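Please find one structure pasted underneath; my questions will follow.
Missing here is one protein chain; the remaining ones are kept as they sit in the complex.
Presenting chain A:
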Amino acid sequence: MDVIIQFANSLFKPLVDLGAAPLMFILLSLLAMLMRVKPSSAIEGGLKLAIALTGIGAVIDILTGNFAPALKDFVKSTGIELSVTDVGWAPLATITWGSAYTLFFLFILVLINIVMLIWNKTNTLDVDIFNFWHLSIIGLLVMHYSDNLLLATLLVIMLGVMKFINSDLMKPTFNDLLDMPDTNPTTTTHLNFMLNPLIMVFDKLFDKLLPFIDKYDFDAAQLNEKIGFWGSKFAIGVYLGAFVGILGQQSVHTTFTLAFIGGVSLELFSVVGTWFISAVEPLSKGITNFLSAKMKGRQFFIGIDWPFVAARPEMWAAANVIAPIMLGIALILPGNKLLPLGGIIAIGLTPALLVVTRGKILRMIIIGSIMVPVFLWSGTAIAPFVTETAKSVGAFPAEVNQDVLISHSTLEGPVEKFLAILVGKMGESFSFEYIMMTIGALTAYILLFVWYAKQMQKRNKVYEQKREAA
């Protein structure tokens, strides 16, 4: 055994020593070629990933370099401990794709998908390869605490299986919300919808206690039209930069600088985000070609990224209204260290609200606001892990001050992050206390999902009856 490990080490160590960007360039290109992608497209993808990693690093550097000192003054002058910089989803996705383990978790999840399709445990063929990073980051979080790949893999598999089941459960609701004919195969396995069970608890409370509230729902499309550019990325970056500058008692000059740096960073994050989505594209194509060839002749739903639900204006209206509420909550929430910036438009939350409430806008806003603390606490809890991982893949300058932390205020799967931390801490010590806590938390999580699945089956039966009656 030792010989094998030594051999593997001598083979891989020089590769790993190259650093994350060169390593992932080589790995991603090779893997794409293995999936029979043309060598030129495979190398294009690999290079784009390396460029994206480097680019994200540069933007994080601009953002934290300017914001970290101002946030420190902000903490000093207001007494509010919000010292973690919220960089939004793009850096976190890039950092995760910068880890070779992501390719491993991807491979496991593709296998699980195939097995579940063959055994008829799911109807969803997942072609949204890019978003596998959401489960990978959970696996990486387990390993951050325990260095236990087996535990990380088990948790990733469990959540992966539940996501495929959830994607089947939601399909009739998508047809309803988006006027899709039954022949349309669109669905999604996106992690943000794993918050559905918790949202549904509150939605049922509304049914029981405040059913009349739905009468006051307003036209979401008109609200969005009125908000216009004031709700766009760069505008939000400008407000929050100015907010930090003013409350941090910076000079007028610095306040303007912060405002514009905020706007620039939010725009650049999503530009670099597009590079690295296209980096994964050749691999995605290779895997999907392979999958659809294997599954020829079978009818299935196709799982794509969540943005097809963005056609519903309620999703944006809720995100727009929740943004200032989130800022307010962040300022007073005990235990929160994140000042919302990159993640303040909560697209990791509002699609799930839309699916559960089926577009009842006031419920979306109220339940969404109740969910905000869960996201902020989760974002705060993972900040040390995110910062360290960013440094280890070279997306964050390692020489910056120890106390500069980055994270994401509305990262999909906040509950799952806590599960990962628990599982990780259990794997670190295997103490009785942590074993019991982990078993308890996982049981509660699964039971809640089972209850939710029953509710969704009831909902789907009603859809079916309606269809038959029509």
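One rule holds for everything that comes next: contacts are C-beta pairs under 8 Å (C-beta built on N, C-alpha and C of every residue); 3 or more make two chains touch, one makes a residue touch a chain; residues count from 1.
Simple rule for what comes next: contacts and distances are computed from a predicted model.
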Absent chain [UniProt protein name; select from "FtsX-like permease family protein", "Extracellular solute-binding protein", "ABC transporter domain-containing protein" or "PTS system IIB component, Gat family"]: "PTS system IIB component, Gat family"
Touch criterion as defined above, residue of A:29, A:288 or A:357 at the omitted chain: A:288
Sole contact to the chain not displayed, among A:19, A:69 or A:185: A:185
Hidden partner chain, touching residue among A:148, A:224, A:257 or A:369: A:224
Sole residue of A:130, A:145 or A:396 that reaches the chain not shown, by the stated touch rule: A:130
From A:25, A:306 or A:418, residue that would touch the chain that is not displayed: A:306
Sites on chain A contacted by the missing partner chain, in the whole complex: 90, 127, 130, 178-180, 184-186, 221-222, 224-226, 228-229, 231-232, 270, 273-274, 277-278, 281, 284-285, 288-289, 292, 302, 304-313, 315-316, 347, 351
